[in-house]
Each structure stands twice: as structure tokens, then as C-alpha cells.
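To keep things clear, I will list the structure first and then write my remarks on it.
Apart from one protein chain that is not included, each protein chain of the complex appears where it belongs.
Chain nomenclature is as follows: A, B and C, assigned in order of appearance, with residue numbering initiated at 1 for each chain independently.
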Amino acid sequence: MKLSPIIEMKNISYQYPDGTKTLKNISLKIDHRKKIALLGNNGAGKSTLFLHLNGILKPTSGSLYFDGVPISYKRKEMKKLKQAVGLVLQDPDSQLFSSTVYEDIAFGPRNLGLSKEEVDQIVNQTMSDTETDQLKDKPPHLLSIGQKKRVAIAGVVAMQPQLIVLDEPTAGLDPYYVKRIIGVLDDLHAQGKTILLSTHNVDLAFQWADEILIMNEGEIISQGLPETVFMNEEILNRSHLDKPWIVEVYEQIQQSSHHKHQPFPKSKKELYSLITERR
Amino acid sequence: MKLSPIIEMKNISYQYPDGTKTLKNISLKIDHRKKIALLGNNGAGKSTLFLHLNGILKPTSGSLYFDGVPISYKRKEMKKLKQAVGLVLQDPDSQLFSSTVYEDIAFGPRNLGLSKEEVDQIVNQTMSDTETDQLKDKPPHLLSIGQKKRVAIAGVVAMQPQLIVLDEPTAGLDPYYVKRIIGVLDDLHAQGKTILLSTHNVDLAFQWADEILIMNEGEIISQGLPETVFMNEEILNRSHLDKPWIVEVYEQIQQSSHHKHQPFPKSKKELYSLITERR
Amino acid sequence: MLHIDRYTYENRFNDIHPLEKVIFSFGCLIISIMMKNIVVSLFVFIIMSSLTVFGAGVALRFYLKLLLLPLMFLLMSIGTMIISITPKELKTVDIMWSIDLFKWSVYISETSVAETTILIFIVSASISCMYFLILTTPFQGILWVLQKMKVPTIFLELVVFTYHFIFVLWKKTREIHIAQSARLGYQNYRLWLSSLAQLIVGIFIKSIRSAQELNIAIESRGGEESIPQVDGNYRYNRSSYIFIVSIFSMMLLIYCSS
Partner (left out) sequence: MTLYFWINSYQPVYAMHIMEGFLPIHWAIFWWIVTTPFVLLGIRSIRKKVKENPQVKTMLGLAGAFAFVLSALKIPSVTGSSSHPTGVGLGTVLFGPMVMSVIGTIVLLFQTLLLAHGGLTTLGANAFSMAVIGPLMTYAVYKGSMRLKFSFSVSIFLAAMIGDLTTYLMTSLQLALAHPAVVGGVAASFAKFASVFAFTQLPLAISEGILTVIIMNLIMKY
């Protein structure tokens, strides 16, 4: 039996009260156990799309399906949707408002009406999953930016969502913290969650994701496997994106090579062994 | 006659009142007409260093030289220093506080006590240099992030500094806006300014800068030409930095190549022609 | 400036039960105000200050600076209280010093000197009690105690939000202030006024944005109705109470014997 996608958008458009359209007729399926990267220039509509996924914004037209069932935006349904789709905002400062890290992570589970013991158990589990246990009693405002980002993710993970949506989780982080965040996301993915993140980093998207979405002016102009999407130069140009360097170097090598049709490299390592083999 | 460096730091340390040291015995020369990139992990002390360059923070020990003369932190000297060293903060929202772009860019020149005509002339010149003329009458908070960053730079450029210091000017920008910002900075450099920027993007630093600084735990642990600094793996590991991919691919090619000692590639283009030559 | 807050998380007493710290400091505070006794006040001041500095580990330099903070208020009010101005004919008897100006007499009486001396001691003791509490107790603990005192939930929610926004706006304020100084704002009174007004409006606009973002964050985590209670995992400690009771009895003993 095939599972329904966690979330499906059918012909969703969204218009702000002042008339500007930020989403134009978007249709999109988000399947279970995926790692999806959403790319697109500043102002392409990525954040607006995210706010639709857990029902914070209601589309002007079109409909949203959750587990195959259309959402009617009634209170009870919304609660289920928000629990299933966790949203991590870009700026952790606006997300962390409690007086300690523990309280902040406990905020969501408590709203689900769990008992004190259950909440405690979930929070402790989440803190160890997201490597935030050390920070338990600290107030969010004394954390470093990398720690804040992890606590913000923890607060969402604690609601045990099926889909975790992250708005530029790696922006402003140094490479070390980027790796830690990606490590945490990979662990969550291994536990069966779907991860959807937006980023400007094509190299990260190429190496990490197994599905790429590209947005431009409120539309999804490309969707598919990284190795397919990033070969389409017209799409990349239109959305002001660079080619991942692995793809570019690979193409250069291919051009200058005699034996074509090697397997496409998905990582630095694969590329380098390709270079070495050519000796 | 050799010019003195614009700014020189001699054994500067800085300690917060609670005792944490954020700068440790830093000595540094910033020469005229340079393009310098400062790298280092979150919390390495980059922002604290920047706040010393224009005298906003006063070192706990050590001294700052401006044009070869030690700064005594008197009011009049400070004014000259702040005029000569322009500081662009990371978050443009903190930098843009006036009601229109024009007003915002005019803030600095007005504080210099120039006449209305002079201010007007400078602001117009700056707007055309930074490609912000289109935005003249718009309120800053309605601009896109890429536009805000350019206006923030314009506000500093309008004071006609010799040295422009930018805290992560490309963070959070899509590749298109990154290119525009870099274009603006290159124009300013061509006009004779020195540019110093901090970034987490090693690839950008490698291709753009002609001098690299690496900070770690309040110290400058490396300084020099990009092709030298980025070959030192121990330094890179210590400060959690990746190697620029151009360097990495080049090294791979070198390893698998028969004729060594090709010229070091400084850009994608150079690297690719190297690959093609190897055919 | 917000390093008092930082100390509450980084001092050696931060995980002592907040209720114990509140009972101790408030107890000493109220008793010294009520007893109006110089020796008791001195005793409280010394105990509290040494606990704060040597016990909790607050830097002495910082603690002294904090003590100087209310000095201006103290000097102005004490000065006001000591010096009396009355029409000449109303002069009292216990005059230490006086000067006559036309029909008026400016003088210092012994009673007022005695009263203000006691007041200075009481105030010093009270301040040391308050500083002990605010330097060693994290906000979470204060919140817990307020909750136990049955302060209305909506009030506590507002307190939590205010605390959150204070740090968001503080950071923003600092950044804008740096940006303005870097571009030579605040150079004279007129620039100061206009720079400050722009700074305040800048924070205002940022404020509204952070409120909107926070609402999204809260809604996303299903919390639009109410912020649930805080339950800190604090442990009571018998020896704290023994310590508190013994300090209180010592105060009583000093009071009775002096």
C-alpha cells in the first residue's frame, strides 16, 4: 500500500491584502522520509510557502492536503496539522522566548496536553537528540548563535512532527556549526522524519538533499533529483543560482575526458576518486 | 616614500568587565588599497576586533595607530578616526534608521558638518556608486535584504572613509545579490579604498581577497596571501574552516598529475583551463 | 548593563532553591527595616555582602559599583532631610549648625542627623539584601516564586514576554547605537536628540517585527491559548533553613542586647 504524501498542495495561490501575489498556483507533494532542499532568490516566496505548510497562512485559492485529506482550517484539524508539521524560523531570537532552554523545549509538548512526566521524558530525549542537554538551565539569550539554532530545532522536534521545515537553518553559521546542524538533521531523518529546508547554499543542497525544489517569483519552477535539477542551466540562470562546484568540475572533466558516462559524483569524495582514476 | 598603514594595532588586548578576554595581544597592519578577508568561527572575536578599528571599543592594553600616529581617544581624534574608518554592521536593519534611503545616507555627511549642497552632492554621488539611486525616496524597512545591504554600505561610503570594514556583508544573500555586493566593493576598491570584510565563505575569500586573516579565540593565527594561508591545514582545522574547493580540486589534480608546478589557479576559470589543458 | 542577569546564571548559588533565597533575603530585609537598629543593619550588610561576593562569587569591583548606583538618590534625599528651613521664630532647640538668611533660618538639627544616620544604615542593609537576591536568583526562580504566590497567570505571561523582548530589543539598541556612533551621531545636544529619536523609532519598528515573528513561533507550537506553568526542578535543602533561622535569631539577639 502506498502512503499518501504528508502534505500536498494543490493549485495554491496566496495574495497579501495589498494585492501582491507571493504564491502562484503551487502544486507540490511532500513525501515521507525525504530530505528536500528549497532554493530560490531572496523574495521568491520561500517563507510564505513555509507558512502555508502548517496552516499559519491560509491560501487565497487552492487547497492543502494533510495525509491525503483536505484541510478545512478548523481548530481541531489545525492542532493536528501544527503538531505534524514543525516550523523552525530563520531568526532563533524570535523563536526562543522562554526563560530557560528546558522551558522552551517543553513549551510545545505541554500545549499538546501531555502529563508532566511525559513532557519531561520527551524534552530529555529531544535534548539528547539535538545535543542541547548541556544547555538545559541556560536562558536562550546567553547562547551563541549556533546553540540557539539547535535549541530552536529542539523546540520543534519535541512536538514529534512528521515533517520538519527549516527556514535557512545554516545562515550566518560557521562551517563547524553548519556541520553540527546538518548532523542533527541527518539523525532526525534516520529516525524517519522528513526534512525540508531552504538555503542559498547550492553546494550544501546538492550534497545533502535527495530532492530539490526551486522557487522563482512565487512559482516552483523546478523539482526533482539534485543531479537533474542542477544540470538545467536555464532554470539556474532564471533564479540567479550558481551551479554546485562539484557539478561544474565534473562537467569540465567530462568535456576533457575520453571515456564518458561515468557515474555522476554526489560528493567531494566521489569526485576526487574520479579525478584520481583518470590518471 | 612609503605610506604608513591606515590602521595599525600593536599588542591590543581587550577584556570585558567580567574578565573574559576577547582579544589577545593582536598586532596587525592594514595597508592602503588592500582587499582583506577576515575568517574565523562564530565567537572568535571578529566583531570585537572591528569595533576597535574605529575606536568604538577602547583596548584594555596595547595601542591603535591611525596614519602612523597613536590614537589617544580624545573627542577630536575620534571624529577623524570614525570618518576615516567606516563600519558596516552585519544586520542592515540596525544600520538603517532614517525614514528614507536618502536621509539615511545623508546621516553621516551631515554629522561631518557639511553644507546642505555638499551633503546633497555627496549623497547623490554615493547613490550612483552603490547602485542605490532607484531607492532614494523609499523607506528602508520596505527594501529587500539585498537592497538594504547596499544602502547600509552607501551610508558608510558617504562619509568618504579610507577603510571600509564590513561584518559579513554577504550573509543571508542569494548568489545574485552576493555578486552585486562584491561588484560594489570592487568598484570602491578601484577608487582607492581599502576593504576589510569578515565572512564564513572560504571560496569567496579565496577568490576575492588579496590578503587573508584568520582569527581563533581572540588571536590572529594566520595572515598572508590566500594561496599561502589556505594551504596550511593545521590552521584551517584549528579554526574549523574548510579548504576552498578550488584549492582542493587543484591539489587532487596535482596528486594525479605527471607534470607538477603549474601556476596556482586563483579562480574557477584558471582551474578549468588547467583541467582542459590536461587532456 | 544587563550583567546582573548574567551573574544570576553564573554565580555559585544559582541552583539553591529560589524560595530559600527569597525567604532569607526578604526576611533579613523586612527585619532590618522594622528593627531600625544600626548594629543589626551593619550585621545584615556584612553578612549579605560577604555572601554575595565571597559566597556567590560576584566580582568585588562590580559589587562596589552596584552599591554606588543609588548614591545620588541617597545623597539628595538625605541632604534634603537633614537641612531644615523655617522662619526664624520657629527654630527648635537641638541645633547643631545654623545660618540666618533674612527672615529665614537654615539649620541642621540633632534629631534629623540621628534619624538620617539610622536611615543610611537601614538603606545599606536593605540594598545588600536586595542585591543578594537579584544577583543570585535566575529569572526562572523568581518566576517560580511568583507563581507559588498565586500571582495571576496573565501577569506572569506578560512578565515572561517582557523578559524575552528586553533582550531582543537590547541587542538591537546596542547595534543601532554602534552604527550611529560609527557615523558620528550623538556629537552635540541637537544631534543627540535626533540620533536618540531615530534610535528609539528604529527599536520600535524592530519591536513590531519581533512581535509578529514571535506570534508565528508560538502559533506553530500550538500555544496561542496560554503559556503553561513553569515547573522548575528545584530541591529543598534542610541546611539552608537551619542557616536562615540562625541568622534571624542572631539578628534578634543583637537587637535585644543593643
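Please note the rule applied: a residue touches a chain if its C-beta (ideal position, glycine included) is under 8 Å from a C-beta of that chain, and two chains touch if they have at least 3 such contacts.
Note that this is a predicted model, so its numbers are computed, not measured.
Among C:Ser32, C:Ser49 or C:Ser220, the one in contact with the hidden chain is C:Ser32. Within the complete assembly, residues 1-5, 26, 29-30, 32-34, 65-66, 68-74, 76-77, 79-81, 83-86, 90, 92, 109, 111-112, 115, 119, 122-127, 129-131, 133-134, 139, 142, 152, 154-155, 157-166, 168-170, 173-174, 177-178, 189, 192-194, 196-201, 203-205, 207-208, 210-211, 214-215, 218, 224-225 of chain C touch the chain that is not shown.
Operating definition for what follows: only the chains that are shown with their structure count from here on.
Spacing of chain A relative to chain B, judged by their CA centroids, is 31 angstrom. For chain B, residues touching at least two other chains: there are none. In chain C, 6 are the positions where the chain touches two or more neighbouring chains simultaneously. Within the complex, the chain C residues that touch chain B are 3, 6, 59, 61-62, 172, 175-176, 178-185, 187, 191, 198-199, 201-202, 205-206.
Residues 51, 54, 56, 79, 82-83, 86-87, 89, 91, 93-100, 103, 107-108, 110-112, 116, 137-139, 141-142, 155-156, 159 of chain A are the ones that touch chain C when the two sit in their complex. For chain C in complex with chain A, the touching residues are 5-6, 9, 15, 138-140, 143, 160-161, 163-164, 167-168, 171, 210, 213-214, 216-223, 225, 227-228, 230-231.
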